[in-house]
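Comments concern the structure below.
The other protein chains are all here in position, but one chain of the complex has been omitted.
Right after this comes chain A.
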Amino acid sequence: MEHTSTLERVLRGAALALVVIFFMFPLFWIFMMSFQTNETILRIPPSIVFEPTLSNYAALITGRLETAAGTLEINFLRTLWNSVFLSVTSVAVALLLGVPAAYAFARHKFRGSEDIAFTLLSFRFAPPLLVLLPLTIYFQQLGLSNTYFGLVWVYQLICLPLILWIVRGYFEDISADVEYAYRIAGHSWFATFRKIALPLAGPGIAAAGLLAFIFAWNNFVFALVLASADKQPVTVGALAFVTASGIQYGQIAAAIVLSITPTLALALYAQRYLVEGLSLGAVKG
């Protein structure tokens, strides 16, 4: 009995170590690569002993890449800014549209409410290109292609269903009795919504917002289809950057590190809410 449990503990430990290595190694390796020059990256055999340099980050921030063919101007910070702007604006708009709707869906059973809610949910699972390809044609006609406005609007496809369904769950968790009591004391529905419902659902709304931000930031296909160079977020920009910078591998790695750090940091900060958010409210963490 004792013997098998020791063996089992060793096996479990080994399995866990393998899991951690497989999932953590790529992040670790790219992080290390971002502090190396091409010479140390191209060494055979690869080694983790090297003299760290910040030159890759410096090149990205100044926007001047030194390549074999000469100096190359590339505006990586611009794509980083695009990502920040697009994600923040999209989430703000989605919260503005989604939170009142979530409240309506949670508190009032009205005709067609479930139909609208489920139609929105089904957008989460429809192939994005089905909507995007006709949209490129419409956007060209409307003059919306390659505008922040058009992109933020399309990003609602990602943010709105997420916010609506998660926040609705949080509103449903709050007992309606408190709100009734407040209403009966003579306050308007808006005061009730603002003073009672919103603060109570506050953490849930914040969590939904963070998750929507992560999904908007990580999105690739929407901007690939609808944005050109000056409006591209990092996901698309990094790919174009690979072709542009050619063989400056350290700079590619540094660009990846800068591009994924915001979402990873937010995920760690909001990890308590991720389970519920990722399952659209079906599983509590």
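Just so we're on the same page, contacts are C-beta pairs under 8 Å (C-beta built on N, C-alpha and C of every residue); 3 or more make two chains touch, one makes a residue touch a chain; residues count from 1.
Basically, contacts and distances are computed from a predicted model.
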Listed names "2-oxoisovalerate dehydrogenase subunit alpha", "ABC transporter permease", "Zinc-finger protein" or "TonB-dependent receptor", with the criterion being the UniProt name of the chain not displayed: "ABC transporter permease"
Option touching the unshown chain, where A:A59, A:A207, A:A227 or A:A253 are the choices: A:A253
Option from A:T89, A:S113 or A:N146 whose C-beta touches the chain left out: A:S113
Given A:L7, A:L77 or A:L133, the one touching the chain that is not displayed: A:L133
Contacting the left-out chain in the complete assembly, out of A:L77, A:A191 or A:V221: A:V221
Touching residues on chain A - with respect to the absent chain: 12, 15-16, 19-20, 22-24, 26-27, 29-30, 33, 41-46, 96-98, 100-101, 103-105, 107-108, 110, 113, 116, 118-123, 125-138, 153, 156-157, 160, 164, 169, 172-173, 183-184, 186, 188-189, 214, 217-221, 224-225, 234-236, 238-239, 242, 249, 252-253, 256, 259-260, 263-264, 266-268, 271, 274-276, 278-285
